[in-house]
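Note that this complex is displayed minus one protein chain, with the remaining chains in position.
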Amino acid sequence: MSEQIAFWILSAIAVLGALVAVRKRNLIHGVFALMIFFAALSGLFLLLLAEFIAAVQILVYIGAVGILLLFAIMLTERVAGDDGRRMTSRGWFWGLVVAAAVFVVLLLPAIQQWPTPEVTQAPDPSVEELGHKLMNPYVMTLEVLALLLTAALIGAVTAAQGMRKPKEEGSPE
Amino acid sequence: MSLELIRDILVATVPLLLIFPTLFAFTTWLERKALARIQNRIGPNKVGVPLTRYGGRFSLFGLGQPMADGIKMLFKENIVPRDADRLFHLLAPILALIPAMLVLCFLPIDFPWINNIQDSVKAFMLDGAVIFFFAITGLNTLAVFMAGWASRNKYSLLGGMRAIAQMVSYEIPLVLSAVIVVMMVGSLNAAEIANAQAGWNWFIFTPWGLAAFIIFFIAALAETNRSPFDLPEAESEIIAGYFTEYSGFKFALFFLGEYIAMFAISGLAVTLFLGGGAGPGVAALPWLSVIWFLVKIFALIAVMIWLRGTLPRLRVDQLMGFAWKFLLPLSILNIFIAGSALHLLAGGRLAGLDEKQPILRQLMEGANPLVVAGLWIGALLILYVAANGLNQLSRAKVRPREYKYAE
Amino acid sequence: MTTENLNAGMDLDDNTRSELERAGVIVSQVDSLYNWARGGSVWPLTFGLACCAIEMIASATSRFDISRFGSEVFRPTPRQADLMIVSGTVTKKMAPQVVRIYNQMPEPKWVIAMGACAISGGPFKQGYNVLKGIDRYIPVDVYLPGCPPRPEAVLQSLNYLQEKIRTQDIKSDPAFTKGRRQYPVPEFTGKDLEPPYNPEVWQPPANPNDKPLEKATA
Partner (left out) sequence: MSSATAIAPNYELIQQDGLETSLLEVSMGPHHPSTHGVFRMDVKLDGETVVDLQPVFGYLHRNHEKLAENMSYLGSMPFTDRLDYFNSMTNNWAYALAAEKLVEIEVPERADYLRVIMAELTRLVNHVSLVGFFINDLGALGTPLLYAFREREKILDLFEQASGARMMCNYFRFGGLRNDVPEGWLDRARDVVDHFPVFLDEYEQLLCENEIILSRTQGVGCLSRDLAISAGITGPMLRASGVNYDIRKVDKYSIYDRFQFRVPYTDGNVGDCYDRFMVRMLEMRESIRILKQALDGIGDGPVLGNAPKVFKPKPAEVYGRVEAPKGELGFYLIADGTPKPYRYRVRPPSLINLTVLRDMCLGQKVADAVIILGSIDIVLGEVDR
């Protein structure tokens, strides 16, 4: 019961945060709304007992991506937009259609398996298990990804080298 | 949700919210007194028991000072600049305090009253407690930025920008030095890390642990904006930095948040490197572990105060250079050293270890003392040479100069 | 420091006393606790104007040590300060800034006019660019004479101020009755400050010969 209540509250916060993030013209307000969305998402992960993912969600998305966004915004000139102006574009209809299509596609696996089969074996989402998974079967994937990210980081540094002063390379990961 | 659970949560959290703010008040007094002694002064000694005259008989070494400051701040007028972003201006001090308070739950302090509550309520029993700690302390950055941006003051903005750059940079060496401990224990669980160091098996007594502790402490100073890394609030340059426009109780909240963050990060350092609640006499009297934990926290805070009284401030580019060019390579090298050492100690039996026990201790049991001694000397040597070399590399080149005398 | 202020807490008129009785003893207790607190924690502003600033700094140093009274926390920003020590000559170019900084301070706030110059213009009174006393624009709580006053005198003026605070009555304290005291910032018009004084806080002294003296002193 309490999980249900928490789920609905967190979901409401997440949706509201996402909406505000999209609608706000003031960039800083938008970023902070986005962070609220991330925080609510992290709460939802916690409800699913995925505590490691929840922590990483905060660490990476709020701590790193959000800060990076703030940095990018501070480098631009006009921060505060006009909140009063309505945000419409001519292609809103097609946008809506595409959004709906993506939503359906995402839900497709769940729809296909309707009604949901009984869970026979409870997952064990402990950090330890995750560590073993990462270090045994998926170690190659992890390393390749890490290499890719390092390459991207070095590339970013190289690209930024010509500029005035290297800003933070960003993510603490 | 059962009543017991709610009771347990309250039992686990409410005392923390009472104890640490009280300690904060005491720490401000301690800091003022200690700085005064460093500077050849006496420090506050007139304001003692409430409702007595100043300089009365009951001055109690000025222990009433924090209380007077607190009451005064509470009733001080709250000013919001006209152009400020009112919502963010209000939220920033609150957001600065909440993460600092929150992470206190992750410190494995065995208060007597939490022995009876269920493990699932204890935050430090979480499998990923250490990761959570870093994730939540990182939110402090946002509060600082919010304060700097919302005040619409140029000094505040400069302070906020400095704070973000500094905190994001120093988080990396901070986390990387904690990785060493996680490697040696094989767990992210704060309670397990503390238990692994029971007796005198503190990780600071290993070469890589010592190096990691020093890196961690330096990065922690920067994370909590303490001298010599107090650039975001550098008085002589940018007035009061991000809280230039804060008055009254909001300012007090910032102050409180800053000190609670100091407690939290020192508490983590104690958990990771200084054996948690371990200390003499704990085996006989379990409640002593609380005392030892707090004593260790205060020892670290005393060092912070001492540094504040002695060192000047770094410049912003030197600060960043220090994090990226010195601390980061050193902490990565340290991880390599620790990993190789564990591997050498294990001699191929790493896979056969009991996963529920701290790795380092199992390895140490069957190890040859000569190998251990060789490893330690080697590790210390490598670290020393590396630190020296990095220092030479990252130091700015200066032209030679000579002082002459004319008769 | 005037005597009325000193005795404000003790000589209650009947009206206030009956009001106090209705509110119970607690009111007066809260009063004195609050006065104890704000008197013991007067944080000055880091604000030096001229020679006196050095003696103000000296009062915080080892030999004199203002921190004994809880006042060594010199705040660089007016937002967090309680006390403004106007230490030194206020020129006509600086006076608008002084008033502006005073306006930026949150209530309750106090002012010490330190040194002859801040009180009356001091030795430079005859100068064309010197304001003849900061009390023309902002209310001054303690006048501290000297040129410059010794650090001990700074400490004594702080003690006077604490005495004054301790006997203040919250109900009649301007800090709580009026909202933040903000006074019009004078403007330097090239010749003189406009207006020459703030009539709310200062009036030209009465001439014993009963002749209006406004123009002459301004």
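For clarity, chains are labelled A, B and C in written order, and residue numbers in each chain start from 1.
One rule holds in what follows: a residue touches a chain if its C-beta (ideal position, glycine included) is under 8 Å from a C-beta of that chain, and two chains touch if they have at least 3 such contacts.
Since the model is a prediction, treat every value here as computed from it, not as a measurement.
Colleague: Which of these, C:129, C:182 or C:207, touches the one chain of the complex that we don't see?
Modeller: The missing chain is touched by C:129.
Colleague: Have a look at B:152, B:308 or B:361 and name the one touching the chain we're not showing.
Modeller: Per the contact definition at the top, the residue touching the missing chain is B:308.
Colleague: Among B:29, B:106 or B:155, which residue is in contact with the omitted chain in the full complex?
Modeller: B:155
Colleague: Please identify, in ascending order, the residues of subunit B that touch the omitted chain?
Modeller: The missing chain touches subunit B at positions 35, 38-41, 154-155, 157-158, 162, 227-228, 230-231, 234-239, 308-318, 395-396, 398-407.
Colleague: For subunit C, which residues touch the unseen chain?
Modeller: Interface with the chain not displayed, on the subunit C side: 46-51, 53-55, 57-58, 60-63, 76, 88-89, 91, 93-94, 97, 101, 123-124, 126-130, 147-148, 150.
Here is the rule we use: only the chains that are shown with their structure count from here on.
Colleague: Just how far, in Å, is the C-alpha centre of subunit B from the one of subunit A?
Modeller: 28
Colleague: Approximately how many whole Å separate the CA-defined centres of subunit B and subunit C?
Modeller: 41
Colleague: Counting only residues that touch at least two other chains, what does the list for subunit C look like?
Modeller: Residues: none.
Colleague: So in the complex, which bits of subunit C are touching subunit B?
Modeller: 32-34, 36-41, 46, 61-62, 65, 67-70, 72-73, 75-77, 79-80, 82, 104, 106-108, 159, 162, 175, 180
Colleague: For a test of understanding, state which residues of subunit B touch subunit A in their complex under the given definition.
Modeller: It is residues 1, 85, 88, 126-128, 131-132, 134-136, 138-139, 141-142, 145-146, 149, 161, 164-165, 168-169, 171-172, 175, 187-188, 317, 324, 355 of subunit B that touch subunit A.
Colleague: Please output the residues of subunit A touching subunit B within their complex, sorted ascending.
Modeller: So the residues of subunit A in touch with subunit B come to 1-2, 28, 32, 35, 51-52, 55-56, 58-59, 62-64, 66-67, 70-71, 74, 126-128, 165, 167-170, 172.
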